[in-house]
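With one protein chain held back, the other chains of the complex are shown just where they sit.
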Amino acid sequence: MTRTAVVAGVGPGLGESIARRFVAEGCRVALLARTASYVEGLAADLGEAALAVPTDLTDPDAVDDAFATVRREFGPVDVLVNHASGGSWKGVRDVSLAEFEHAWQVGARAGLQCSQAALDDMVGDDEEAATGGTIIFTGATSSVRGRGGAAAFSSAKFAVRGLAESMAREFGPAGVHVAHVVIDGGIRPPGRDVSNPEEYLDPDAIADSYWHLVEQDESAWTLELDLRPHVEAF
Amino acid sequence: MTRTAVVAGVGPGLGESIARRFVAEGCRVALLARTASYVEGLAADLGEAALAVPTDLTDPDAVDDAFATVRREFGPVDVLVNHASGGSWKGVRDVSLAEFEHAWQVGARAGLQCSQAALDDMVGDDEEAATGGTIIFTGATSSVRGRGGAAAFSSAKFAVRGLAESMAREFGPAGVHVAHVVIDGGIRPPGRDVSNPEEYLDPDAIADSYWHLVEQDESAWTLELDLRPHVEAF
Amino acid sequence: MTRTAVVAGVGPGLGESIARRFVAEGCRVALLARTASYVEGLAADLGEAALAVPTDLTDPDAVDDAFATVRREFGPVDVLVNHASGGSWKGVRDVSLAEFEHAWQVGARAGLQCSQAALDDMVGDDEEAATGGTIIFTGATSSVRGRGGAAAFSSAKFAVRGLAESMAREFGPAGVHVAHVVIDGGIRPPGRDVSNPEEYLDPDAIADSYWHLVEQDESAWTLELDLRPHVEAF
Partner (left out) sequence: MTRTAVVAGVGPGLGESIARRFVAEGCRVALLARTASYVEGLAADLGEAALAVPTDLTDPDAVDDAFATVRREFGPVDVLVNHASGGSWKGVRDVSLAEFEHAWQVGARAGLQCSQAALDDMVGDDEEAATGGTIIFTGATSSVRGRGGAAAFSSAKFAVRGLAESMAREFGPAGVHVAHVVIDGGIRPPGRDVSNPEEYLDPDAIADSYWHLVEQDESAWTLELDLRPHVEAF
C-alpha cells in the first residue's frame, strides 16, 4: 500500500528526516512550508515520491489550496504530520499580542485546519466506511510544562496538545490514530558540527518513532510518547 | 489592606460568587464583562466596593481602556481572576476556524492581555521593588484532558493552562502568585432549582478556595488545585 | 463541633505545625510517632486537647493499639493526616530490599492501615449513615516525579499517591474527603537559623492549606494541590 503523507511545516532537521523516512518506507510525501526554494530543493532531493507545496500555514486559503494540490497530485491523505511550530521565547510582559497570536496560528490553528482537511479524506462522509489514517503532532517539553520566559511558545504548545487529545478521543473509533510526540531536548542541528553531539536528539532516530506510530496496529495505539537523549537531565 | 481585584469575564454563577466573596473580604472589585446591563446590575448590588467596567475581552483596545478605568477609580491591581471562557462544544470537523479562534481569544489571549496589565501594577519597572499580587486562572476538566467533541474548548483551555504555568515560573520570584484552578464538574446554576444539587459545585464553595489562594503565604504557594463535588465520578 | 484528628508520623517541623493549628481550630489531636519522649513533650506543650500515642507505624499491632487508644480517649476519628515518610536517598543499586521495604511500610502500608481505622469511624457499617471526615496524605516532589538516586523514596511516595487517589474515588460519595498535598521544596527547619529563609516552605503556612482542605465544602473538594516557596525553581 502506498500511503500519501503530508508533512506540514517541514524544515531542515526533524521535518526533513521524517519526510525522508516516509519516502524510504514507500510513502508519497507532500512537503508544506512557507519557503518555496526550500521545499522545492528538498523535493528535488527526495525524488518523484515527494511534492513541494509552498504554503504559508497561517493563511487559511493557502492551506486549502495546498491540500487541493496534494489530492490532485497524490490522492487522499493517509498520514499527516503537524510539525509547524513558532513562538519567540519571550516572557509574559515582553511578548506582543501579535507574537502570541502568531505562535498559536502556526501551531494550533494550522494544526486544526490541516487535520480537518486530512480527516475529510480519512473519515469521509460515512464513518462506517472510513479508511482511517494517522495524524501526528510534534510537541516539546513546553507542551507539558509551561516554561518561564516562553509564554507564547508554551501556551501554543499546550493548545496543540489539547487539540491532539480531543481529536484522538473523537476519531479513534473511526480508525484515525492521533498521536502527540513530546520532544524533550534539543535536536541535532543539520549541517554543522556540535561539540557534544550526544546531548542532542538525532532527527533520524526521532523519525523511527514517528514511523513506528504510523505502523502501530489499531488494537494498541499510543496517544503520547516522549523522546530525549539518554544523557538529558529531566 | 484594601486590595483592588479584577474579575475578568464575570458572570452569573462562579464569577459572581468570587466577586461577592472578594468584596466581603474587603477588596474593591472591578467587574469586567461584555454585557453592560449585567455588570452594572451586579455592581449596584455589591455596593461601592464594586465597579462595573463593561468590556469586550476579545477587543484589545477595550481591555486597555478597562484597566485604565480600574486604575483611575480603584488604583493599581492587586488581584486578577482570568475567568472568561468560551468555545462551542463542537468536534474537530464541525468547528470553524473562527469559532476555534474565538475560544482562544476569550481564554488565552485575553488572559495574557489582562495579566500584562496587572503585572505592570504588581511588578512595575523594578522587580526588586515589586509589590506582588495574585493572578488566578479558572480552568476546567478539559484543561488537563482534551475532550472528544470539544476541540476548541479543550485547545483553548490547554492554552490557558500553559500560559498560567509559564507565568507562574516567571513571576513567582517577583512576588506574583499565579494559580490555575481545575474545576472538574458542573457548577450549580444560579436562580433555578436542580433535582440533584449535590452533583454540582456550589460557586460560593469554589470562591472559598479562590480566596484561600489569595491569602496563601508566599512561602507555600499553590500553582494548581482541582475542585469537584464529592459524588463526582472522575 | 469538636473534631478528633490524628497526625500519624508527627515530628518537628510540618507535623508539629499541623497539630498545633488543628488544636487552635478546636480539634482534639492525637499525636502518633515512634519516639515517646517527643510526642509526650509535644502533647504537654499543646495542652489537654492533645494526646501522645507513641506508635511504631511499621508495626501493625501497634497501629491497632494506637487507634484503640485514640477512640477511648477522644472518640471516633474525624480527620487523619498520613504524614509519615521514610526512605534513604539511595540509588537503585545501593538501596537494599529492606530499605526499600521500610520506605514503603512507613508511607504506604501505614497509610493504608491508619486509613482503614479512620474509615471505620468515618463510614461505619452503613454508608448511608456515614458521618464522613477528611484524610490528608503528605506528598513530595518525588510523589509525581521519580527522582534519580532516590529509588525507595520515590517509589514509596508514588505508592502513597496511588493509594490516595484510589481512596478518594472510593470514599468521596460516602463523604470522606481524601486529599494529597505535593510539597515541592524544603521545609524550614525548626529551631535553627537558615541563611536564606525565603527558599523554604514555612510549616505554619503549609498548615494553613491543610486546614483549608479540612474546611472545604463537600461540593468543591480538592484531591491534590502543590505547595512551594515563591522563589522555588520548578
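The first chain written gets the first letter, and so on, giving A, B and C; residue counts start at 1 in each chain.
The rule is short, and it goes like this: a residue touches a chain if its C-beta (ideal position, glycine included) is under 8 Å from a C-beta of that chain, and two chains touch if they have at least 3 such contacts.
Since the model is a prediction, treat every value here as computed from it, not as a measurement.
Undergrad: List the neighbours, among the chains on screen, of the chain that has been left out.
TA: In the entire complex, chains touched by the missing one are A, C.
Undergrad: Can you tell me which of C:Arg3, C:Arg28 or C:Arg161 touches the chain that was removed from the display?
TA: Of the listed residues, the one touching the omitted chain is C:Arg161.
Undergrad: Return the single residue from C:Gln113, C:Thr134 or C:Ser219 that touches the missing chain.
TA: With C:Gln113, C:Thr134 or C:Ser219 as choices, the missing chain is touched by C:Gln113.
Undergrad: Name every residue on subunit C in touch with the hidden partner chain.
TA: 60, 91-93, 95, 97, 100-101, 104, 108-109, 112-113, 115-116, 119-120, 123, 142-143, 145-151, 154-171
Undergrad: What residue numbers in subunit A mark contact with the hidden partner chain?
TA: 169, 172-173, 175, 177, 188, 198, 200-202, 204-206, 208-209, 212, 215-234
In this text, only the chains that are shown with their structure count from here on.
Undergrad: Same or different: do the copies subunit A and subunit B touch each other through matching residue numbers, with over half of them shared?
TA: same
Undergrad: What whole-number Å value describes the gap between the mean CA coordinates of subunit A and subunit B?
TA: 32
Undergrad: Cα centroid separation between subunit A and subunit C, in whole Å?
TA: 45
Undergrad: If I count partner chains per residue in subunit A, which residues reach a count of at least 2?
TA: Nothing qualifies.
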